[in-house]
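Take a look at the structure below.
A single protein chain has been removed from this complex, and every other one stays in its place.
After this line comes subunit A, so read on.
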Amino acid sequence: METTKLPPSSPSSPTTSFSVPSAEKVDGFPRRSMRRARQRRSHSSSQFRYQSSQVELTPLPLLKDAPVAELHDLFCKKLQQCCVLFDFLDCVADLKGKEIKRAALNELVESVATSRGVLIEPLYPEAIKMISVNIFRTLPPSENPEFDPEEDEPTLEASWPHLQLVYEFFLRFLESPDFQPSMAKRYVDQKFVLQLLELFDSEDPREREYLKTILHRVYGKLLGLRAYIRKQINNIFLRFIYETEHFNGVAELLEILGSIINGFALPLKAEHKQFLVRVLIPLHTAKSLSIFHAQLAYCVVQFMEKDATVTEYIIRGLLKYWPKTCTQKEVMFLGEIEEILDVIEPSQFIRVQEPLFKQIAACISSPHFQVAERALYFWNNEYILSLIEENCQVILPLVFATLYRVSKEHWNQTIVSLIYNVLKTFMEMNSKLFDDLTASYKVEKQNSFHLDIPTNTSEAEDMFPLHELSPETTQPLEELIAIPPQGPGFT
């Protein structure tokens, strides 16, 4: 058994020799699971091996030396040469071939970036073919099934030395002043775009970065593909939300969407509103929200800035999916709410203030001080403060009891002093209301201490949570009668 195991140069860079056997086909990309695994030559001949042993690359003349008449022909030959794939897990295999391809790619990149008149129609299919052959492949199984993008090092792409140049070429190709969308659209079609989108699941952040820029250019230049791209991104997100909960490129796709939303025409189409309500808002439920939250919040705010009438959908959506146990996510939600409130229209604010401030009150009473703190910071935001002031009559009664209680009870001194500031602000805003609320709070508190029978069910629940008395768990049904059903519905 041949074991040419080389010492790894970095924890994530693949160095073990590796051969790509049968079903690998044209793809020839790293199999991360195999990295430590395969150390010897495979027994079967694969299309990939077949190809690489068949095609011995020979250096072609330099593009810059070529006479104008032969330039396109040579360019085409170089593109064809770059369709040959190499095995990068075996880092000593075919070094000569790899170097020839690298040099050719470099030349192609430079040529398409700097010289005019290179991109003529017959080169389009060849260029797209070269790109497709190199970048499209089934991504390998994750080496670490519980890959946590926040904690773990991503597995990097072994063939990056070539792949990067291919992506670079693609990007220069799209950005070239000679680029003709009308010619490209015959080759950069729906199937091509779909495969491109699937690559966003790559674990390698460098690859996703290129893909992001490239997709953005494609979206910008090939108008016919726009609706299709949006639809497929939708599908990726829906699958992520409701089926797999795993996709590495959510943040990158959202970043592109951020600028797409920016360009939406007004009034917003039903399709776009649906995207907001059924895709963007549910994305907040994802376990890995922290990885793409910034981009997601940006998209949400973009929508609001486009059309203020979506505000209520957004706020109610966020309240629906408000995290129940994950405080880290709660802090993110609060951050997003602040971003939203920063640009909210006062008329819209009035529509959502009640449920919103009930939730904010709940956050203020969170025993997790970061949650309470994040919520209390809202009072440091001048615009929010002005909204609160305008609607003091509604908001203060909603939060008063919580503020009062938490100011007496919270374990964390910072929270207590922040609350004092908030109470002080309210007092200055409307001292009459403040005094009334203080008085009635004290009366209520006294009542609940002195009276055995609470005055209404909601208060009764505070003292004796009904669900703890529910017949299923402990008590027989009859005992529930002890608490007269006097909720609002019975009046």
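A few points about this structure:
Heads up, the rule we're going with is that a residue touches a chain if its C-beta (ideal position, glycine included) is under 8 Å from a C-beta of that chain, and two chains touch if they have at least 3 such contacts; residues count from 1.
Going forward, contacts and distances are computed from a predicted model.
For the chain that is left out, the UniProt protein name among "adenine phosphoribosyltransferase", "2Fe-2S ferredoxin-type domain-containing protein", "Protein phosphatase 2, regulatory subunit A, beta a" or "SEC24 homolog C, COPII coat complex component" is "Protein phosphatase 2, regulatory subunit A, beta a".
If you put the hidden chain back, the residue from A:93, A:238 or A:343 that touches it is A:238. The missing chain, though absent from the display, is touched by one residue of A:278, A:351 or A:405; that residue is A:278. Residue-level contact of subunit A with the missing chain is found at 1, 20-25, 27, 31, 33-34, 36-40, 42-44, 46, 138, 140-141, 191, 194, 231, 235, 238-239, 242-243, 278, 282, 320, 457-458, 461, 466-467, 470-472, 477-478, 480-481, 483, 485, 487, 489-490.
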